[in-house]
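A single protein chain has been removed from this complex, and every other one stays in its place.
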Amino acid sequence: MFLINCPYCGERDQSEFSAGGEAHIVRPKQPTELSDDQWAEYLFMRKNIKGVQFERWNHAHGCRKWFNMVRDTSNDKIHAVYKIGEKPPIN
Amino acid sequence: MSKDLRIINNRFIDQTTRISFKFDGKTLYGFKGDTLASALLANNIHLVGRSFKYHRPRGIMACGSEEPNAIVQVGNDASMTEPNTRATEIELYEGLEASSQNCWPSVNFDIGAINNFFSPLIPAAFYYKTFMWPSNFWKLYEYFIRKSAGLGKSPTEPDKDIYDHRYLHCDVLVVGGGISGIIAAKIAAKNNLNTLLIDDKNILGGTTLFQENECFKINNSYSNEWLKKEIETLKSLENLTIKTRTSLAAYHSYNYLLARENITDHLDINEKKDKIRQRLWKIRAKKVIIATGSMERPLIFNNNDRPGIMLSSSIKKYIDYYGVKCGQKISLFTNNDSAYETAISLDNSGVNVNSVVDIRDKTNSSIVKQAEKLGIKIHWKSTIVNTNGYKKINSIEIMKLSDDGAAVVGKKIKEQCDCLGISGGWTPRVHLFTQSGGKLNFRDEDNVFLPGKSELDQISIGSCNGDFELDEIIKNSVNSTNKFLKVNNNDYENLEIISSKEIHKKNIWLLPSDKPLGKTKPFLDFQNDSTANDVKLALREGYKSIEHVKRYTTTGMATDQGKLSNMHALGIIAETAGVKMGQLGTTTFRPPYTPLTFGTIVGRNVGEFFDITRKTPMHEWHIKNKAVFENVGQWKRAWYYPVDNENMHEAVQRESKAARDSAGILDASTLGKIDIQGSDASEFLNRVYTNAWSKLEIGKCRYGLMLNEDGMVYDDGVTTRLSENHYLMTTTTGGAANVLSKLEDYLQTEWPELDVYLTSVTDHYGTVSVCGPNSKKILSKVIPDLDLSDKEFPHMSFKNALIDNIKCRVMRISFTGEHSYEINIQSSYAKSVWEKCYEAGKEFNITPYGTETMHLLRAEKGFIIVGQDTDGTMTPVDLQMDWIISKKKYDFVGKRSLYRSDTIREDRKQLVGLLTDDPKEVLEEGAQIVTEKNKQPIEMLGHVTSSYFSPNLNKSIALAIVKNGKKMKGKKLFVPMENKTINVTITDTVFLDKENKRLNA
Amino acid sequence: MKNKYSIFSLIKNAFSYHENWQRAWKDPEPKKEYDAIIIGGGGHGLATAFYLAKKHKMTNIAVVEKGWIGGGNTGRNTTIIRSNYLWDASAGLYDHALKIWENLSQELNYNVMFSQRGVMNLAHNLQDVRDLKRRTHANRLNGIDAVWLNTEEVKKFCPIINTSPDIRYPVLGGTLQRRAGTARHDAVAWGYARGADAMGVDIIQNCEVKGIKRNGNVVEGIETTKGFIKTKKIGVVAAGHSSVIACMVDLKLPLESKPLQALVSEPVKPIIDTVVMSNAVHAYVSQSDKGELVIGAGTDAYVSYTQRGSHDVVEGTLKAILELYPIFSRMKMLRQWGGIVDICPDASPIISKTHIKGLYFNCGWGTGGFKATPGSGDLFAHTIANDEPHKLNADFNINRFVSGDLVDEHGAAAVAH
Partner (left out) sequence: MLNFNTPIIDSKEYSEIKFSKVEPIFKINLRGKNRDFITKIGKELSIITPVDPNTSSSNEKLNLLWLSPDEWFLYSNDKVDIKDANTLEDNLFNEISKVKLGSVTNVSDHWIMINLKGTKIFELLSAGCPFNFNNFKNSKGAVTQTLLNHIDVIIHNKNIYDLNLFVRRSFSSHLWSWMNDSVRFI
């Protein structure tokens, strides 16, 4: 069980959180302008990185805030968490 | 018990309290403090089980969790019996009943032993090479294989015991209460760190506790006496919690650890009742100190598995701790110094030690000198080439080793004995360290894997970190702990430590015999019966990687998880393959460290607490009125209300009729309700629903459909505009939580610019839904001062009202097609309002109806239920609900997906109505629909999603999704059942009151 | 040709103390060039190679494996085999596999212990009943054996299930496929490896792929830890690591690799002789021939390549096991482990060409890949050999995620094993 540092509430047990997948996939502002391929890219295609990945988490059973996490998927080490809209502290 | 095997030794067991127990039906006696194993040995019982494959006689070999052989069935009560329990870990208690496993009719005479005779035919993995003919016979072969496999027996009745969980957060967790763990815990606690020390034994101290030997002294007293004082001071420290009988089961990432505390297993049978049997501690530690010690290795030689062959250190513990002699004429076999400690202990206790067989050329460490002084005979540079005795060892055959150790030379000496202690050196218990993801390093001089790099805040100290000598153990434990905790404890400075030093080391993984290897049985994994030959066979056949060898030979996969066998297996693999063990690496140790009872892992999440039960404010009323309940998610919803002996069908027919003919009342409290406020509320709704909301007047309600971004229907419900910037959204019962978090997600991450706030009010309101032609009359009685005229209060609108000056919201909306009202009031008053409506409705025969009737009524009107009539592959267009997709809106969630090449296809599966040719015939929900009779396989056009007998139309009706159904109205199709085919016709989805007259009736 | 395995060969070898068994497969160094290379030495990859050689006579091919063959999900799954899937496409795919399973031991001359002890899926709420009945009917019409059992029949078929109406989510019935069952996972990998090796296929272990060389839009070979290997056709069967390989050619797949955990109990005498699955309460259990209860747990929601999952998942699974089998409370967990499962949004696999010439992907099997091993290998071999999908895997192309023509098995098999 991870120990996740919610950027708002502090360190909490993983069971209070829910994972939201890859981060920084912005919903297209003008979907109708997109080709089927471009739309599929947004809907389904994922980097699914082995290594340092940027992802979304939600403190579902706490403050209910979504935030971003930098985590190494090859060893589950969490490098950083940051609020939605903030720049990633690492890149 | 046979007296001559007990010596007076009251230090750790209470030889004044006799305890009676049963083994294989025979009543025996032991003392308080004994384990089952020590008590059996005291009764001169070594043979306790049969091996897995060859059913060879096997005896007690060790004294702890590494025991491979002495695994027994405890208890014979169908609900309380426990299979595969280690006799070495069972503390003896009054009333204990245990029996040997995997043997029939008895451990002394076991039919299965015939396998041993056939053993040449059944080498490792033989089963992959045979049982293939005739091809359909595997089922039969398997039946017999399954019968002969397996060890103990599963209980056949539910467990009566209770298990529990506890979360615990500490600064420092110390695992292992041996000398290093005690030192570490003391240092941590004395520095005001909130510390937890756990040990799986019933008392602290580890092996030093009974180490009373001239060669191991601290400040001039025996190491055990020094340690006892340490333990005393430990008990007085306040930041320290000590838990004995608590074993670390799993070490997960982020220093999350699971420990099992045994609370009642050692208690007398009649003291166990109504107590927690085992508690699982879920520990979150800032820092972890592993001090789990090490295990003695066996030696691998021909017939090294006979009862009476034991680990040398275990023989020492049985005599020094339990006061039990494992034999009268004991021989020892070793490649290192520790066997001499055993020899000395035995000698001190007056047990005759035949000799020590030592594979080393000669050594003169102080401990060996002491043994020689005592006149103990030593066979240097020798090995045991064979052992004799079927159910108990009776002699060993000794030969000299060649200089390279690869062969034996000279003549064979036979030596009588009734017990053989073997010592192949020591293996650090690095299991927890590797579980936590740490990497191991290999130390060549004594062939051990040691903790290396770790991502976590942890260290290993003591012999689990490769320190095997008293002075090193203390010195390094202190230094590492100080460094690790960044403290400077000086309690242990200038201790005067005497410790015998091992000078010569020699290791031979597979000891030679005078017979060719093929003719010998040098066992590696005693429980799974895999020998060195099996490992070599695997390598010969190309199963090279450790994991392949392990899986092919099953070495290390028994209930001891290879604690004793892994190192030798690796050694022999490395030797045979000619690689260094360091490069070979090791197999991964997986949790749990020792097998963990399911009940302990589950704790009290059983029965009533298996899952949460959610109840509506009217729940008690439903119970009083005999409602049958349906599980909807975690909710209990009234399903139907049988009167007298009605079955479900009868009840539902009655309820449905009453609702249309006069009045019905439904508990709709479970629907999700979300309070939406903010200046952008309307814009928000425009984005999350498919239809337009900006123009919805204040006080009006509107049905909305919500899609996933993939364009598929996700949820639906009625949303009401309470004021300019204030809406109340309702969702499906099952969807409530997901919809709210999905909406929050969009607000927080995609549209932070929107000024909108969401608050769940699902539980705040109870919802009473009154429907039917008389609903208006009933409501006017309940809320007299509310103008219910169609003009003032038309369909799809809402009013604020007061019932006995409790605020409530009344919506005039309908899921049944009837004239109906929903009263939303604070939950605390909902039951009361429900009763009020029920009273007021009595004169109109108001009838409470449940979810089944609700489903039937809405089906008559062709209203969908998301999740029943949709399955995540249906678009609004597929549902023939094109009308609800706003053409004007530029975008909404899921819109783009509706225009993909597949989603715009004309011939997708679409929602239609179905009528059976025989109006009495009710279709089965889930039944498939085809174009032709009696053909198979055949393309399926779709399936029946909802189906009922409508009492109001007096015929069977159904909703279905059918390929290209839109264009097929009037078409005849077939529903093939197992035994018959039903003729159906595709119709419109609305079966009743197409003109919606009843809404205003 | 390899010596045949049989009771006779066992007897014969017994006389020479089993000193003369042949190697099941050699460990060759890679050649400079192959006609095709399979990346990934799991069951699917080895089966692909086997059928390429056997059916399509492509014997100058290699399987390259980063670690040891069968060490990924093949050696980590709960070995459930069934074909009672909802959609026609899935039913076709999985039943094709099941038919091969039925004679696989003979085809490979390696006993994979395919045991048709039946797989039963339980329903615990009304929607479960609708969904499972829908599946049962669909299976029947697809020619796949499936019967609906009411609660009493469920109890009769597997007496140790707690079918009391008073439990939190009572058993309302179930669907049974008798032809379904389990097999010995390691034997599948080893049997295919031995068979492929016998036809000349090179099985190269401890050989990690570092890159894929392309000329424009055409593959030319792979860079590995054992050097460059030339080839015109590359079949990627890397399961959890598919995205890692795809990344080498800047290809994004609709996959997420998540931890899936499983566990076994200590071995006991036979107590359950079938496979019971319950999606609603997340309990999947069977008993191995060795006597261990084999229990499949769920997946975690996050991406991870660590082969470890969270304890809550294991606790949740055993909670469900004890709800349905209260008699197992005193059984002990012997071992728990995790695999990395690559999951598609529609819970169906991808067996497909890509826009890159000569590059093929077989992935997205999620939690249910083992049962498909022989069929997957056969169809993927066909796709590679003909540069054209077989009709049975035509629907499982990558393009479905663009068109929206998904094979959505979520309703039917959210956590199927």
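Chains here go by letter, A, B and C, matching the order in which they are written, and residues are numbered from 1 within each.
Everything that follows uses one rule, which is that contacts are C-beta pairs under 8 Å (C-beta built on N, C-alpha and C of every residue); 3 or more make two chains touch, one makes a residue touch a chain.
Since the model is a prediction, treat every value here as computed from it, not as a measurement.
The chain not shown here makes contact, within the complete complex, with A, B. Screening B:Val761, B:Leu953 or B:Met977 against the full complex identifies B:Val761 as the residue touching the chain left out.
The chain omitted from view is touched by exactly one of B:Thr600, B:Ser797 or B:Ser827, namely B:Ser827. Touch with the chain omitted from the figure is made, among B:Asn725, B:Gln880, B:Thr931 or B:Thr985, by B:Asn725. Taking the complete complex into account, B:Thr613 is the one of B:Asn476, B:Thr613 or B:Ser780 that touches the chain left out.
Chain A meets the missing chain through residues 1, 8-13, 15-16, 61-65. Contact between chain B and the absent chain runs through residues 162, 164-169, 194, 276, 282, 284, 604, 608-609, 612-617, 620, 635, 675, 677-679, 725-726, 755, 757, 759-765, 803-807, 826-833, 836.
One rule holds in what follows: only the chains that are shown with their structure count from here on.
Here B-C and A-C were compared by C-beta pairs in contact; the pair with more is B-C.
Chain A and chain C have Cα centroids separated by 30 Å. Listed for chain A are residues 1-2, 18, 36, 40, 43, 75-76, each touching two or more other chains. Under the contact definition stated at the top, the residues of chain B that touch 2 or more other chains are 252-253, 256, 437, 710, 897, 900-901. Residue ranges of chain C in contact with chain A, taken from their complex: 241, 243-244, 247, 252-257, 300-306, 308, 310-312, 342, 345, 401-403. Remark: chain C residues 5-7, 9-11, 14, 16-19, 21-27, 67-68, 71, 75, 88, 103, 105-106, 109-111, 113-116, 124-127, 129-138, 140-143, 160, 167-169, 184, 186-187, 190-191, 205, 265-271, 273, 287, 289-291, 306, 308, 310-311, 314-315, 318-323, 326-337, 345, 400, 402-406, 408, 410-411 touch chain B in the complex. Interface residues of chain A, counted against chain C in their complex, comprise 1-2, 14-15, 18-19, 21-22, 36-37, 40-41, 43-50, 53, 55, 71, 73-76.
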